[in-house]
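For this view, one protein chain was removed and the others were kept in their places.
Showing subunit A:
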């Protein structure tokens, strides 16, 4: 092998070359001298929103519906189509000419329902595509992970479908906002209905998706049912995306429980419910009572997937397209015209989140994140399908009516699967913001 000998000339050359190499990328570091700059303030004539939704994995159906809703929202914000909920929205700041005079564009990414992948795609949208706001997600695990990333980058995160208490509880963030309801509200709304329907003397068995949403929902439902006088036989955790739940369902029958509570969502819930029904659980008599199944968080998409298995099953929902108010009618009509079927609750919450963000920018008169946050905090609005709603400043959680729904016995068509049994008013599900702990953190702007 030849010896490596460095001559003076070679050394000089190498030094010059590496100097150039090290200096070149400086050119790409954005300068951050202006005072009112936060991450990705648009400078051209468009403003870019980032839609981070699951397109693969157990929550893919919800994700695709969310993306449809976002695309519709963009159209309406830019003044195309029939305007959707813009005319019914109580705030009239949005004129259908984009946001602050800039045309709205979007980029999308696939979260794969995995925290790592979701953060990767959110980073891509922020760092490469210049997204000023990230929204979407169909899992609380992902929402919590992306929310903390957005806090760190100084980009506002308008979460999509996330139902865990932690999202606006122990893991709440100044830059994160949630329109969707949470597990605590489900428990408070569902408890009395279950008591009325199934009596005060029941034994419940929980099957729970093993992540933040499952844990908090299990806790909330347990508290609500135990307050009724029910007992809890066992609470078993199942992995997300398990596919086959038979090994978890068989022990239920021998446990002495007479109610099965499925803290599952998306394809997991479709699988576990279908299998439980196939096992003949709903025809069984236990402790002299009819065996019942409860799915605390329900959606149209899951009802479609589970088919006839959902008949008569109780749950809660954030919104339903059959509600009788102008916002809901306008949105359902507009969505139906575009895609040929009614929107799911995931679609509604995402559409509303996009509108709320755009409206907050208009009202604040700037894209500067701390000002937009101020405009959203404590905002009272109506006409977006859920009745009068308040974005609580203390934890960035929306407070509005909660629906208790039941699977219809005789649906008219495949979109008419859930019946709204009871509308629980917002004041009944309101709780003390300090209940779940956590801190919002600072709102100071970051330049990314």
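Following the convention adopted for this analysis, a contact is a pair of C-beta atoms (placed from the backbone, for glycine too) under 8 Å apart; a residue touches a chain by one contact, two chains touch by 3 or more; residues count from 1.
To be clear about the criterion, contacts and distances are computed from a predicted model.
Asks: Under which of the names "Polysulfide reductase NrfD", "Glycine cleavage system H protein", "Na+/H+ antiporter subunit C" or "Branched-chain amino acid ABC transporter permease" is the non-displayed chain listed in UniProt?
Replies: The correct option from "Polysulfide reductase NrfD", "Glycine cleavage system H protein", "Na+/H+ antiporter subunit C" or "Branched-chain amino acid ABC transporter permease" is "Branched-chain amino acid ABC transporter permease", the UniProt name of the unshown chain.
Asks: Quick one: which of A:211, A:245, A:265 or A:357 touches the chain that's been left out?
Replies: A:211
Asks: So which of A:120, A:338, A:377 or A:416 would be touching the chain we can't see?
Replies: A:120
Asks: Pick from A:152, A:244 or A:380: which residue touches the chain that isn't shown?
Replies: A:152
Asks: Mind listing the subunit A residues that contact the chain we can't see here?
Replies: For subunit A, the residues touching the absent chain are 1-4, 14, 17-18, 21-22, 24-25, 28-29, 55-56, 107-110, 114-116, 119-121, 123-124, 126-128, 140-141, 144-145, 148-149, 151-153, 171, 210-212, 237, 239-240, 439, 441-442, 444, 446, 448.
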